[in-house]
Every structure is written in C-alpha cells, then in structure tokens.
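The complex is shown incomplete by one protein chain, all other protein chains being positioned as in the whole.
Now for chain A:
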Amino acid sequence: MDIDDILREFDSQNAPSNSKDYNDLLKWWVNERAAPEILQYQDDLVERIMTRVRRQIEHIEDQTGNLDPRANFQLIIIQTELERVKFLIRSYLRTRISKIDKHALHILSTPALRHLLSPSEQTYLKSHQALLNELYLSSFLKNFPENLRRLDDSAGGISMVEEPDLESAVFLRVVRDLEVNIAVEGGETVEMKAGDVYVIRYSAVQEAVKRGDVELI
C-alpha cells in the first residue's frame, strides 16, 4: 500500500462515499417497492449516481480502443457494474411510474403528494392523464349523459379515484430503536429494537419509514 492508497482511503471516509449513495439507492428502491403510497423522490441521490453513471460511460468509451488485456479485463468489470446500477435506477423509476399510473387522479388532486414527484414525473403524470381523458372521452364517454361523464365521481358512497391502501400489511426491518403506536383499540405501543423484523400495517410506521428509522422489505 502506498501513500496514494492511504490518502484515497482517508478521502473516502470523509465525503459521502460512493458506497453509501449506492446503498441508499438500494434502500429507497426497496422502500418504494414495498410502500403502498408514493414516497419522496430521492432527487439529489439519483442525480449524484447519474453523474457517476455518465462519467463511467465516458470512461468506457475512452477505453474501448485500448488493446491491453489487463485494461480490457478491468473494463469488463466496470461494464458489469454499470449494468447493475442501471438496472437499479430503472427499476426505481419504473416502480414510481407504476404507482403514478395507478393513483394518477389521487395524486393530481392532492398538492402535498404532487410535491413528492420529480419535475419529469409531474410532466408525465399530467400529459399521460390528459391523453387518457381524451381517449376515454372520444371513444365512449361522449355517448354518456352529461352527468355520468366524470372520472372522479363519488356518488353512491364509492369514489372512482383509487387511493393507496395505507392500512395494508408491510414487512419492515428496524434500523434505529423506536416506539410505534398501533392503531388498535387501546392504543398499544410496540418497542422495536434495531435489527428486528416486523409485519405491521403501513399507517403505523409511515412516518418512521420517511425518517429512515425503519426500512421496508
């Protein structure tokens, strides 16, 4: 080990390290997958990782002409890793898009939820919904009586707007010790210890997920 290695190691301990970013993305990907509602878009995190992805692609393009077998082998590893990271980002974004599609009208009508979306997700939501509305209207809604044309009708006690089921059961792993109020008669509390795994309704741990005290599975 020479002085450069020692310095590099020292650096990586200080800056928010690459592996922390990567593990955070893994965590938010799994959270997003498991949570019934849409969570805050991890803007800075995705941006940092995308910058690195772009830099890595440039690096690969620079090196592809290199015929040195050793460099070539390193390039294979770098490319493999790049594909892994790309998979992770794609799956994260697609999970969000599938939720946006599912709860489109609910998100559109709730400003607090709209702020959780990234600018491009907001654009997507609006234009996709506009297209859908237009399609429905031109293909069948136009034949309906005026008072039955709404897509957000709540007549008869049933709302047409699909909302996420916040009471659904989720699996979680505790990161930091905490107490959780369960919403049953008597208002029992559970003391959760770091490392334990629970199954509980999402609404009881909603805030803990956002704070990062627990990780969904």
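Going forward, a residue touches a chain if its C-beta (ideal position, glycine included) is under 8 Å from a C-beta of that chain, and two chains touch if they have at least 3 such contacts; residues count from 1.
By definition in this document, contacts and distances are computed from a predicted model.
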Among "Vps16 C-terminal domain-containing protein", "KLLA0E04907p", "DNA replication complex GINS protein PSF2" or "Nitrogen permease regulator 2-like protein", the omitted chain is listed in UniProt as "DNA replication complex GINS protein PSF2"
Per the whole complex, from A:Leu125, A:Val170 or A:Val209 the residue touching the absent chain is A:Val170
In the whole complex, of A:Ile38, A:Leu105 or A:Ile200, the residue touching the missing chain would be A:Ile200
Checked against the full complex, the residue among A:Gln40, A:Ser91 or A:Ser120 that touches the missing chain is A:Ser91
Listed in rising order, the chain A residues that touch the chain left out are 1, 5, 8-9, 12, 18-19, 21-23, 26, 30, 33-34, 49, 52-53, 56, 59, 70, 73-74, 77-78, 80-82, 84-85, 87, 90-91, 94-95, 98, 157, 159, 165-171, 173, 181-185, 187-188, 190, 196-201, 203-204, 206, 217
